[in-house]
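Removed: one protein chain of the complex. Kept in place: all other protein chains.
Which chain is which? They are A, B, C, D and E, in the order written, and residues in each are numbered from 1.
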Amino acid sequence: MKLVIKVTGKFFDSPGDKSVLSNAIKSLVESGNKVALVTGGGQTARWYITLGRSLNLNEASLDLLGIWVARLNAFLMAMSMPDLAYSKVPESLEQFLEYWGHGKVVVVGGFQPGQSTAAVSALVAEAISADYLIMITTVEGVFDSDPKKNPNAKFLPKVTTTELRSILESTQSIRAGTYELLDPMAMKIVERSRIKVIVTSLDKIGKLARILKGEEIASIIEPV
Amino acid sequence: MKLVIKVTGKFFDSPGDKSVLSNAIKSLVESGNKVALVTGGGQTARWYITLGRSLNLNEASLDLLGIWVARLNAFLMAMSMPDLAYSKVPESLEQFLEYWGHGKVVVVGGFQPGQSTAAVSALVAEAISADYLIMITTVEGVFDSDPKKNPNAKFLPKVTTTELRSILESTQSIRAGTYELLDPMAMKIVERSRIKVIVTSLDKIGKLARILKGEEIASIIEPV
Amino acid sequence: MKLVIKVTGKFFDSPGDKSVLSNAIKSLVESGNKVALVTGGGQTARWYITLGRSLNLNEASLDLLGIWVARLNAFLMAMSMPDLAYSKVPESLEQFLEYWGHGKVVVVGGFQPGQSTAAVSALVAEAISADYLIMITTVEGVFDSDPKKNPNAKFLPKVTTTELRSILESTQSIRAGTYELLDPMAMKIVERSRIKVIVTSLDKIGKLARILKGEEIASIIEPV
Amino acid sequence: MKLVIKVTGKFFDSPGDKSVLSNAIKSLVESGNKVALVTGGGQTARWYITLGRSLNLNEASLDLLGIWVARLNAFLMAMSMPDLAYSKVPESLEQFLEYWGHGKVVVVGGFQPGQSTAAVSALVAEAISADYLIMITTVEGVFDSDPKKNPNAKFLPKVTTTELRSILESTQSIRAGTYELLDPMAMKIVERSRIKVIVTSLDKIGKLARILKGEEIASIIEPV
Amino acid sequence: MKLVIKVTGKFFDSPGDKSVLSNAIKSLVESGNKVALVTGGGQTARWYITLGRSLNLNEASLDLLGIWVARLNAFLMAMSMPDLAYSKVPESLEQFLEYWGHGKVVVVGGFQPGQSTAAVSALVAEAISADYLIMITTVEGVFDSDPKKNPNAKFLPKVTTTELRSILESTQSIRAGTYELLDPMAMKIVERSRIKVIVTSLDKIGKLARILKGEEIASIIEPV
Partner (left out) sequence: MKLVIKVTGKFFDSPGDKSVLSNAIKSLVESGNKVALVTGGGQTARWYITLGRSLNLNEASLDLLGIWVARLNAFLMAMSMPDLAYSKVPESLEQFLEYWGHGKVVVVGGFQPGQSTAAVSALVAEAISADYLIMITTVEGVFDSDPKKNPNAKFLPKVTTTELRSILESTQSIRAGTYELLDPMAMKIVERSRIKVIVTSLDKIGKLARILKGEEIASIIEPV
């Protein structure tokens, strides 16, 4: 299968051992999958954006700073898989396609201002006709309301993009978090190319293979 | 002033003399402005997308074909201003910024799939903190309904992005055309960076300087 | 075997299905051949050269426009073989060699002004020490006079470069067409590196494998 | 004059306003100087190197992570001077020379593993035949022993590289700090190309112009 | 004026001072001319081609070796004019155009196999619409027969490309030398773009300005 894995920048904020992610990818590749990884920027991105604001940078430049940090995270992960991953981090989708053609894991930070990491992963998934886009976030999956605010929020193992949109419209409270999942641009691409999206959390990185087999719980967003 | 001019791909569909555009840019530069030009793809783009569909390309690849044609149009315009324009067409916003730093007119086709030419021009305008984004389209400006369908459509010399959105919501019929003006991504960037947008038509290319001085009619969209 | 296939730009002028070419290449690769493809520019190239003339471009720039269109055709074909072909179109012979080293089909448009597509294919064939350069044209092969003018023109299944030159000298009428086959630069390279050239027509693309086995008629030009 | 300014990575560790540096450079450029800036990595570099160690990266890769962070700092500073600085951060001395040729401020992070930021600045200073290499550190200048340990350490307004070496040999305690000033490779280049080095501290960034005129105290290292 | 100067590789074969050439270019630039320089490969090129043959390289690779040496000569000259020349040697005509756009002297070695340095200079001259292509050779200009063999050979101050061709046809003996002046590809470009060619010798490098004013003797080839 062709898989795009998107990991939230928060993964790089804590010290600890990051090899759980490279190991998961290694084992997915060894079982015959082709994998692209997209990394977010996290706290370091926010730090540099703060420095940038103190220097009066415009919005495009601030976004570029965040992209550079996401690429730094991407480079870290690429270096951690020297035999498996392409050593360069692509700076555009066209570069991504070139590197991907070499049959290696390609690790992406971001491409351009005005674009969420979710949108980047959707673009990558579309370009390689991926079987799944796996989004590794801070929550376990998609809920019908914000699980951080509502203790009765119901976990949704399966949800269509249409349903996701209507949850968004009725439930203001879930907005921010869900937006992180799929902003309008990501949504548009996921729908037009009918990409299946799996949502899971950082503590399940070691179980990605089981999630793909349906042996471990996660949400699936199906494009309609 | 720093100006981004976006010209519809239709400009390249007819034979005739294309020097009206290079002459307009030359004269804007000679009066002390810095200019970036963004070109659409037009009919040739559609032709290649048709060929691409017959080859079963995915959506990302079809978009890339359209981008290549838009870049071909950009290259044509760059070659027509050898002393003024940078000879290479940038393939990403970061490349654009590098070329722009040389103090030349930079001509852009497109950057990546899933993105309208309008969004590209908004990105470029934001990145250089442009004074105006000038969109050269097939209609004279913004109307309160579709002028091609409604003979009483009222021309709007000034409109806020909020008003533009509400026109969109109430008037289905104008949707497609306006979408071409400012799709959601372009709108988001125009608003967050407060970019002023001028809308005018192909037959007014020779009057851009007058439009900027307010001596010739055109619509202005103001971000709110 | 190592094969360079050159296809006339006319191939991209008609609508219809272009997969006949990508399928032919796929099947040649599956039988163990290594393939480079060179594409011409066709009608779209002529259209842009016309626009360029209206803008007073110099000869070098007009040639570059034609090269860009040939590269667009090359890109279309590369996108149609995502698992087989290198996704980038090389812009010089040195880039071609780099991409070729990855073991993929590389699709070339053109390299520089003042050079026919035939010369480009001869250069590519020389650089990889190709077994055959296959030229796919609008005529069935080499004739002793112009088949479009002379109904008795004799088809030549085998011809040396020396003979080809003397046909050229005695028969003015065949000049233009033959020139397209092998202009002086292509001829020089074919001779100095002793490259065997096969000439066949667009309607035989599906039969390239048979032509290579000698089971289907075509002309062979042998360097002397 | 041609100036290379090297700023310690610690500059980017504190929040506060970083415009003191871009303003200093702007005013040096406005007085007719040509400036290259070299930035260190600081605390963020150490953080990523720690993450890298947890992933068992080799020494070369760890150094590359530090270089990436130094380049991120370089990019931040380049973005803060959009009209003055080249927007791209060079990845090798040859790229540096290319960008420098455009007459802009070029901001450098690092070039390759096994090389201190001091060595990078010396290389850059040699390549452009700089008049001065200005090193902005955490201490006020060069002392005859470690001012952090010895309250009687004597500030040296002028010192030759030979003297600096002999201070190093007799005073173990000052080693680490001085090493940061000029490691063996930096020392070798400074000597072979006779580059004058000024050492000053972060709190004097606003006074660089005065230091260059000798109106403000700082140490000068003279190559012998 | 826009000038392309082509210097024979023999210039780099002797020890002595090479600054005569950089000084000549500096003074041409100071008088308001824009200059591109094309360098040949000389004896070092022949040495590497010999080594290449011992390694059984194909013709394309041998040509590339010669091009690399010509680029080394180009790099030497570029380094000798650090304030005037672009520091990178272009590897294709498109790169040349990009570098040329920066308003600097661009020094070219060669572009691709199968192409003489004369053809490269003609391409460059065409691309920038040069006023003159100046070829600095080992002979003083164009003669009606080979001056090295025939002591009565007549120097030709003015000659058309048509006349040059007929001299070539009637006088076998002058062939090799003249070929070096203008091989068929160079001739074709010179004619189609009507480029004026001046032929002079190495010992007149210091007098280029005078030659351009007609105050010093040299041959002029006029395209017909």
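The working rule: contacts are C-beta pairs under 8 Å (C-beta built on N, C-alpha and C of every residue); 3 or more make two chains touch, one makes a residue touch a chain.
What you see is a predicted model; the values in this text were computed from it and never measured.
Considering the complete complex, the chain that is not shown touches A, C, D, E.
Shown as candidates are E:L72, E:L156, E:L202 or E:I217; the residue that touches the absent chain is E:L72. When the missing chain is restored to the complex, the residue among E:G9, E:G52 or E:G114 that touches it is E:G52.
Shown as candidates are D:F12, D:Y48, D:F75 or D:F111; the residue that touches the absent chain is D:F111. Residue positions on chain D in contact with the hidden chain: 58-61, 64, 91-94, 111-114, 119, 122-123, 126-127, 129, 184-185, 188-189, 192-193, in rising order.
Taking the whole complex into account, chain E touches the unshown chain at residues 12, 15-19, 22, 44, 47-48, 50-52, 54-57, 61, 64-65, 68-69, 72, 75-76, 79-80, 82. Counting the whole complex, the residues of chain C in touch with the unshown chain are 94, 97-98, 100-102, 129.
Just so it is clear, only the chains that are shown with their structure count from here on.
Taking the mean Cα position of each chain as its centre, A sits at the greatest distance from chain E. When the contact pairs of A-D are matched by residue number against B-E, B-D or B-C, more than half turn up again in B-C.
Between chain B and chain C the centroid-to-centroid distance comes to 37 Å (mean Cα coordinates, whole Å).
Among all residues of chain A, those that touch two or more other chains are 61, 64, 94.
If you check each pair of chains against the touch rule, the ones that pass are A-B, A-C, A-D, B-C, B-D, B-E, C-E, D-E.
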